[in-house]
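The complex appears here without one of its protein chains, the remainder shown in place.
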Amino acid sequence: MITVTHYLLLSAILFAIGTFGVLTRKNAIVVFMCIEVMLNAVNLTFVALSRHVGNMDGQIFVFFVMTVAAAEAAVGLALIIAFYRNKESLDVDDFNMLKW
Amino acid sequence: MENLVQEAIQNVNLQAVMPSLILTVAGMALLLVAVFSPRGKTIHVAWLSIASLVVAGIVTIMGWNDTQFGFAGSVQLDNFAAFFSMICILAAGLTILMSDEYLKRENFPVGEYYPLILFTTAGAMWMVSGTDLITIFLGLEVLSVSLYVLAGFFRDQERCNESGLKYFFLGAFSTGFLLYGMALLYGVSGTTKIYDIGAYVQANPDVTMNIMFIAGGLLMLTGFFFKIAAVPFHMWTPDVYQGAPTPITAFMSAGPKAAAFAALIRVTFVCLEGMQDHLTTVFWVLAVLTMTVGNLIALSQKDLKRMLAYSSIAHAGYAMVGLVAWNEIGMSGVMFYMLVYTFMNMGAFAILILIGRRGEENLTLEGVSGLGYKQPLLGIAFCIFLFALMGLPPTAGFTGKFYIFAGAINAGFIWLAVLGVLNSAVSLYYYLRIMVHMYFKDPQEDFSWVKIYPATALSIVIAVAGVLYLGVVPGALMQFAKMAGF
Amino acid sequence: MADNLLSIMTFLPLVGMVALLFIPRDNEAMLKGFALAVSLLTFLISLPLAFDNVFKTSGGMHYREFYEWIHVGEFFQMNYNVGVDGISLWLVMLTTFIMPIAILSTWNAVKKNIKGFMAMLLLLQTGMLGAFISLDLFLFYIFWELMLIPMYFLIGIWGGSNRIYAAVKFFIYTAVGSLLMLVGIIFVYYYAVQSGSPVSGFGVAEFYQLDIPYNAQFWLFLAFGFSFAIKVPIFPLHTWLPDAHTEAPTAGSVILAAVLLKMGTYGYVRFAMPLFPEALHTFIPFLAFLSVVGIIYGSLVAMMQEDVKKLVAYSSVAHLGFVMLGLFALNMQGMAGGMIQMINHGISTGALFLIVGFLYERRHTRQISEFGGLAVKMPVFATIFLIITFSSIGLPGTNGFVGEFLALMGAFESNLRWFAVFATTGVILAAVYMLWVYQRIMFGKVTNPANEDIKDLSAREIVIMLPLLLFVFWIGIYPNTFFDKMNPALEQLIDQMNNQVAVVEVVQPTVANVLENK
Amino acid sequence: MYGNLWLIPFFPLLGAIINGLFGKKIKNEAVIGGIGTLMMVLSFLVAVQNFFRLLGDTEKVHEIVLASWITVGNLQVNWELLLDPLSAVMILVVTGVGTLIHLYSIGYMHGETGYYRFFSYLNLFAFAMLMLVLGGNALVMFIGWEGVGLCSYLLIGYYYEKKSASDAAKKAFVVNRVGDFGFLCGLFILFWALAGNGVWTINFVEIAANAHLLESGGALITIVTLAFFLGATGKSAQIPLFTWLPDAMEGPTPVSALIHAATMVTAGVYMIGRMNILFAMAPSTMMTIAIIGAATAFLAASIGFAQNDIKRVLAYSTVSQLGYMFLAMGVGAFSAGIFHLMTHAFFKACLFLGSGSVIHAMHHAYHHAHLHDDPQDMRNMGGLRSKMPITYWTFLLSTIAIAGVPLFSGFFSKDEILWWSFGSTAGHPIFWIIAVCVAGMTAFYMFRLVFMTFFGAQRTDARAKDHIPESPWTITVPLMILAFLAVVGGYVGVPKILGGSNHFGNFLAPVFGHAQELHDLHAHGSHAVEYTLIALSVSIALFGIYMAWLMYMKNPALPAQFTARFAGLYRFVFNKWYIDELYDFLFVNPCKRFGTFLWRIFDVKIVDGIVNGSAWVFKGLGAGLRYTQTGYMYNYAVAMVVGVVVIVGFYVFG
Partner (left out) sequence: METLFFYLVAGVAIVSAIFVIKCRNPINSALNLVTTFLCLAVFYVMLESPFMAAIQIIVYAGAIIVLIIFVIMLLNFGKTIKGRYMHGAAGAGLLSVLMLLVASQFVRFGEATGTGGEITSAVIDEIGHTELIGRALFLDFVLPFEIAGVLLLIAILGALILAKQKV
């Protein structure tokens, strides 16, 4: 029988994977994708818990998280494009003009 | 079906969101205005947005002392919210005042800039007045997303892109933790309305033993820690502040930070009260870390914007001392401090705007050598802000720090207070260094490019007035901060 | 007028400073004249205090003014609460008296940005006066910190070659102490509130009545005492002083020596000692020891200096050692001696700094080796210098003697006898270094050609010195003018320190919990 | 009745002020000197008047309170004067001799730059000295005490362009300060001790009245008196603090005469006399005083042998005579001490003035001949008897007086001291022996001085010798008066045994009698013993004179052989027993080195090092932490994750 714990564990794993990606990947877009993975992990948690808890709030939350994800995607990718225009690069290593 | 509609309509209470509503509507309207106004002609948009801010402010003040609930408990416009809303409005107003000429100088006069600031402010308001995790989250996102845009606003300047990107990625990353925490809290309490969560914790206290609850609370707080730039979630701050357009930096350091503090305080004191023992420790450690790291690194900074960025980290640390106190004095102290900080920090940044060249390559210590002689008034104003940031009487910085440390000491956190004052002693050094260059060194250059932009000057005057007023007769506003606590 | 004389006196310089800002900066004569006028007016306003006989009869506070200032419900309250008693009276007078002299002394010394200079001096005066008259700890702290700002600029902008280092060091060093004191102040307040004692804001009068448990007193005295000790300065916290003094412009040094250092000693008398009497008794041997070390140490170091100004600076360390020793004697002779010695130090050392200033203006050096044989060239200067020298040595008949004598006598009476014996050797050392420097500067033949055509004192400079000389002899020959008004206040203070016997605190306020596990 | 007492110090003060402020304008030497002298004359007259008033008065102790001075708590110090036989004698001596020396100075200082300065200082000194002797309480006395120190500083440093002069001045003041340290300590402890018994006073009369509260012979009183005695040694140039006096000869000769022979240096003796009650209570202190006195007398006399500078010889003789007085005090012969103080004032002043006159003449001669020999070196003199007869005769008389030849003043005073030191309850034959030896030595070196200066071949440079004049009347008149006093001055105190009735002693009895009988200090012994002692001392004095005659008149080669034989001893004595070098080695240099160490190493490196070090540490930390801010986004993310893991993990696993 699959309990909520299974789902929570699964999302925890996905969350960890996403984090790993954010920490390791150089390509800005991939980093962004990894963040999406994290958000999705959270979404899974929400839905699972909302079913477990027995009310809709969690799923509503997911609904909004998706909206936010979309919005962030738009803005984030726009930023990436702007950066790319100036620097011809998508490498996160390349944005360290500002440091120390 | 009908009754559902009735119910839906009953839930709506525009009073509760009036200020943010005004700003949003104004923002949308101004978008149109901006679109149809010729390129480079943005001044009227600026003034209109200020007007809308003023209106929103008035509405907020009128709503003082009459708490508005609405939207099925997802928002609550009480004194607390009103106070922070006012801080955000103030910050936004000052930002807009100091923006127009700046945008022209940086050769990027885009009208959409102002609506974005208005939306940011509205987001901040939802954040401070939200009583539902969802509202708070969405407010936060509105705030953040528009700030991502504003931080990277000069799309053809690399440092702007960079600061925008860093802010965006790290922001989104922290959002993940924030959400995870909220999810856990939701799972533990079965609701997203923070007062219900609080009630739930009240009802069954053993939940505070539940590590899922604890983990959820902490994870959520890390999201806010990121926004208020508490160590170790602070690292985005210097880069983003340095790269972003200066008015936006000023705004970020005041408005959103205040909003984040507000949300932090609300969730902490409403739904995480059960975790007081844990949280006090966490705040204690983070406060000390934040102050210390911020001040120490600031010691070795040459770039003024970056130095102020680090100093703002340190100030967040001071403010957190008020949270550690975990009593009314501390809480109101934080509010008052945020107000004070808005004045003094934005004033300082306004000065930087005036003395900066195009591209702001010259905002270094050497860059201001002898400024005090070439631009006496600017010099005096800058000194006032710096003394305020040091926390020296008779400026607001002192009264603010006093309020906070009073809270800590009242609660018995003597040693925290001692560490705090020692930190401000350390901080003296780098603030003094700015003055050393302004007055004790001979002018390198004649600062011929410095033009006293009227609007920016006005913002500086307002800031000076605020700093001195809050420094000499702070009683009234301290009283307000006291009433705003809950 | 009379009922808020203190406020008028205190804030007049501030008003003057604001007005000064509207005088065109190139009109130097007017700037100087105006500043001088303001300071003189302040002095005149303060004169009635000196002639008011009420101080002879009662040791309490007079010229009280009380306005509610910051009231934040039960959080905290501060009041504008000022007044003077026989103790602060003379320090106030000293301040108002020194200021015109200081301004006059910079007539030609300061070249750049006179406007700012005068403004800073006036601001400084407000700070000093305010600190002396404050009866509310919070108010006191405000003025206390307010003094830092102008002094910082005075040293930093108009100072010597190494001014930046000196200014920053002065600022941070003194600020560290006062910040710790701030914690102490807040602590005392909440202690009073939470232990249910009556308070009126941060008013000291009420705080005097507190029965603070010993362990709390210990830390509080540490906080207050540390801050004041830095200002005094007590060895080994003195190192900011030589730098600050050497780099500061003449007026700055004069004020620094004459008044600012007294802030520390005054702080002890008014706050640290009566507020925490039990802890005081723990610390007295320690502090007395440091004072004595300061006396001998300061003298020995001063003896070997090659820079006149540094020498005077170190000599102040020694002089203030006498003050502290006298105060810690906790008896009439000692405390009166300490108090009068504060005034003396203000006058003598102030005068010495003026003298160094005169030399510096003429030769633009302070190296002792640069001088020699000046007595031939400048007889008037030689005479004045000699008188001041001997007043600084403490020759009977001059002010210095009365102070040192009483301070030491008090110390001998108290149980600091052995410290006093060593302190008395300072009498010898003072003679050694002062006479030696006097000999090296004034006596002998003129060897350095640069001194050949050195000018004697101008009329202005003599006018500056005369009032000081007057007081050198006045205090030396008839100090009772000052003691009459000082004694009642001191008696009251001593009684009040003795009456505060240890009372075991029943309800331990939460603020003190942290001290429990100490 | 004695209301005009305050005039005595007032007149000189007035003179000092007038000359000090306006002397420069006046310029005219006659006027300046006139004012100075006139003031002294006036105060002398007042002194005389008061003296006779006191003679005729039954009540011998009078306090006059002029004003309050310091009133703090239980301490009440007044400006008060005390007139009793002791101070009466002193004011007579001071004003009298002072007047003469002022008169003398008019001529002697002729043509000096800063003439007005000199008279102003001299008047000021007189004022201070009179405050010292008239002071009714320890503090007023201390004013005078330090005041005379100040004036001696100023007057020794009168030729301040000479390094040696200013050095000597500084040395004098500092050494005196060491003494003052003792004085103050004594005063403080005394005050505290009396206060402990509920008596809060530093007034002499009250101290005397309440001295019995203190345990006689106890540690406390001993410490107090020893401390006071330290003060006395400083002022009166006794071991260990006598080194400043010979250097003080850098001052003009009248100064040496007035300050360093007649008055100031006797202040210590006077002070002990003033507090005789206390001292009498501390036998061990008395013993110490006697020993120190005797030792000093011997030491100084021995040094006097080898000096060639006319003034230095006199200086050491002064030290030695002061030693006598202390010996007297130490054995309880207070009045004898004061008696010797007075007679010594006469003949020593006369001697100094005489030497001054000689120097003046020599100087004049050399100046006339454009030579730069040392006018004070006796080896350049000789045979001046014919050149300056008055000076010669007066000088000779005083020399005889100091040598203790019978019927001269010195004889009586010295003899009384000798007798007491032998027979006093506090005395001891050893004291007598030393004292007698010293008497002989004194006679020897004084006559050596006379012979070398006035007799024998003229060793002055040929070009100068014809220009040696007799001094003007302003110089010779004081000489004559003083010489006269030096001869007859002793007759006020002829001891009973010599058919006199010791008026002087009786006059001082009200002051000393009490203490003396209380602690029974009196000389006892049969007349026979006394006569023999007198005979012995006289013969030894004469023997000394004979030796001097032998060595410096009969065959002047002897001294050379002598010094050749005992070269080491001679050098040792000639260099004043290397005392100065010893002090430099023991105190001065270590102090300087220590001071330098404290400043250069301790203060700058350590104390300030810690301060700057802490600042440096913070800066260093900042500079280090700064590099955590790498600019790489993912590092920031790492930091955040670490933060989360730590914070959450801490509670989740904890």
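First chain written, first letter: the chains are A, B, C and D, and each begins at residue 1.
Quick note on the criterion: a residue touches a chain if its C-beta (ideal position, glycine included) is under 8 Å from a C-beta of that chain, and two chains touch if they have at least 3 such contacts.
Keep in mind that what you see is a predicted model, and the values were worked out from it rather than measured.
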Notebook entry, point to check: Looking at the whole complex, which visible chains does the left-out chain touch?
Noted result: A, B, D
Item checked: For subunit B, the residues touching the chain missing from this view -> 4, 7-8, 11-12, 17, 24, 28, 31, 39, 70-72, 74-75, 108, 110, 112, 115-116, 119, 122-123, 126, 132, 134-135, 138-139, 141-142, 145-146, 148-149, 152-153, 155, 164, 184, 186-191, 200, 204, 207, 210-215
Next item on the list: Name, in rising order, the residues on subunit A that touch the hidden chain in the full complex.
Entry: 1-2, 4-10, 12-21, 23-27, 29-30, 32-34, 36-37, 40, 43-44, 47-57, 59-60, 62-64, 66-75, 77-82, 84, 88-91, 93
Item checked: Sites on subunit D contacted by the missing partner chain, in the whole complex -> 634, 638, 641-642, 644-645, 648-649, 652-653
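Assume only the chains that are shown with their structure count from here on.
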Checklist line | Separation of subunit B from subunit C, taking each centre as the mean of its C-alpha atoms, in whole Å | finding: 43
Next item on the list: List the centre-to-centre spacing of subunit A and subunit C in whole Å, with centres computed as mean CA coordinates.
Entry: 64
Checklist line | Whole-Å gap between the CA centroids of subunit B and subunit D | finding: 80
Next item on the list: Please list all residues of subunit A that touch 2 or more other chains.
Entry: 19, 22, 31, 92, 95-99
Next item on the list: Would you please write down the residue numbers of subunit C that are in contact with two or more other chains?
Entry: 172
Notebook entry, point to check: Which bits of subunit A are touching subunit D when the two form their complex?
Noted result: 19, 22-24, 31, 92-93, 95-100
Checklist line | Parts of subunit D lying in touch with subunit A, wherever the complex brings them together | finding: 626-627, 629-634, 637-638, 641
Margin query: For the complex, give me every residue of subunit C touching subunit B.
Written below: 69-73, 75-76, 113, 141-142, 145-146, 148-149, 152-153, 156-157, 163-164, 167-168, 171-172, 175-176, 179-180, 182-183, 186-187, 190, 194, 219, 510-515
